[in-house]
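These notes concern the structure reproduced below.
All protein chains but one are shown at their positions in the complex.
And now, chain A:
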Amino acid sequence: MKAIRIGGGAGYAGDRIEPALDLMEKGNLDYIIFECLAERTIALAQKEKQKNPSKGYNPLLEYRMEKVLPLCVSKGCKVITNMGAANPVGAARAVKEMALKMGLQNLKIAAVTGDDVFLNIEQYLDSTIMETGKPLRERYPDIISANAYIGAEGIARALKEGAHIIITGRASDPSLTVAPLIHEFGWEWTDYERLGQATAAGHLLECGAQVTGGYFAEPGYKDVPELWNAGFPISEFSENGDFTVSKLDEAGGLISKATVKEQLLYEIHDPENYLTPDVVADFSQATVEEISANNIIIKGISGKQKSSYYKTSVGYQDGYIVEAEISYGGSGCMNRARLAEEIVRKRIAYTDLSYEELQTDFIGTSSLYGEQTSTNLIPEVRLRVAARCEERKEAMAIGQEVEALYTNGPAGGGGVRVHVEEVISIASILIPEANVRVDVVFEEL
């Protein structure tokens, strides 16, 4: 029975490179995917592209490709990635330049475009923002980007045309895996069960080590051997729709029923209806069984017809966030931290600083779960003041109020840190599939 082996080469934009190279070297892979695009990353990349039209792709593209390209050629392992971010065409050009310099030959690089719908944003201003239920119009003219989550179709087309490296922008994460499987097995786009299974395989691969013991370990409860050296995952997908997840034997980490179940439900809402641009996948009847150590088989996944809308991430400028912190220690530290908080709040009111929202936390006491877990028996506490303001200068002024606690506040405050950043927020809308035209552009050498 035909089986295809796909490696998960990255779990996020800045992930480690060594486990990916090990997989390409020794994993007997047909494909490796690099999922490097979070909701907000693409909006930040669009801003970079505005400054420099040849940029706007993943800043680690060159760093990764320098090591990945030779293995792609020598091992015959095709590379699929959304590292194109806001500029897949620019990324493909950059990769071609690198390949030329390295003396590589017979390489076909594809850029998949069409996800960027920013130019037509005005026609979507009456759309409802999924997060808030309000019209998109209220974010106009602060909108700086709009990218639809496109599916596997463009990538599959590129593979059919013989591409070895496929670079996308905002393709949905599991589509990076669905595309090569469609291409290899020749499924129809209406073969929902297979598309659902492939989506599940992609979902398990797309976060790198999150299925191989990363983000899982808890000493005494869920021990993971050699976590510092956790391998990245390999999925072997069989013609009959069953698929396994495993890793290289020599790599650290752990693949167990428990790690697979945790990752299968990661960022899933209704497990019966996991919406993607390729299919509505159904994970609700999934079963997870161990074949052998670190080799898990997943069955029971199915799928239904997708909707005719694409979820679209709209990036907009959303003011500035300031974060400022100061620590107090020794007996009475909590009293001094509370006094410090009171001073900052009163100073902000007294100096008429405006903010949209202000939050204070006592790190070590209430910063993660609020006051509900607070205890008075703490050896140290760190006050944190965070605010979102319309203007950078207001954000900085609030930070200065915390810094001023050095000479103006309670005894023994130390380690002030102030950080101000511009906020790019995301609003999601649905746009008709028919409005998105997916295209593939090739660079060859």
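Throughout what follows, contacts are C-beta pairs under 8 Å (C-beta built on N, C-alpha and C of every residue); 3 or more make two chains touch, one makes a residue touch a chain; residues count from 1.
Basically, contacts and distances are computed from a predicted model.
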From the options "Raffinose/stachyose/melibiose transport system permease protein", "ABC-2 family transporter", "Monooxygenase" or "AtuA-like ferredoxin-fold domain-containing protein", the chain left out of the display has the UniProt protein name "AtuA-like ferredoxin-fold domain-containing protein"
Checked against the full complex, the residue among A:Glu161, A:Glu267 or A:Glu290 that touches the missing chain is A:Glu267
Full-complex touch with the removed chain, picking from A:Leu37, A:Ile143, A:Ile297 or A:Ala387, is A:Ala387
Out of A:Glu153, A:Asp361, A:Glu401 or A:Glu443, the sole contact with the unshown chain comes from A:Asp361
Where A:Val288, A:Leu339, A:Ala404 or A:Leu430 are the choices, the one touching the absent chain is A:Val288
Touching the unshown chain, chain A contributes residues 39-40, 130-131, 215-216, 218, 221-222, 258, 261-272, 283-288, 300, 318, 321, 357-359, 361, 363, 367-373, 384, 386-388, 423-426, 428
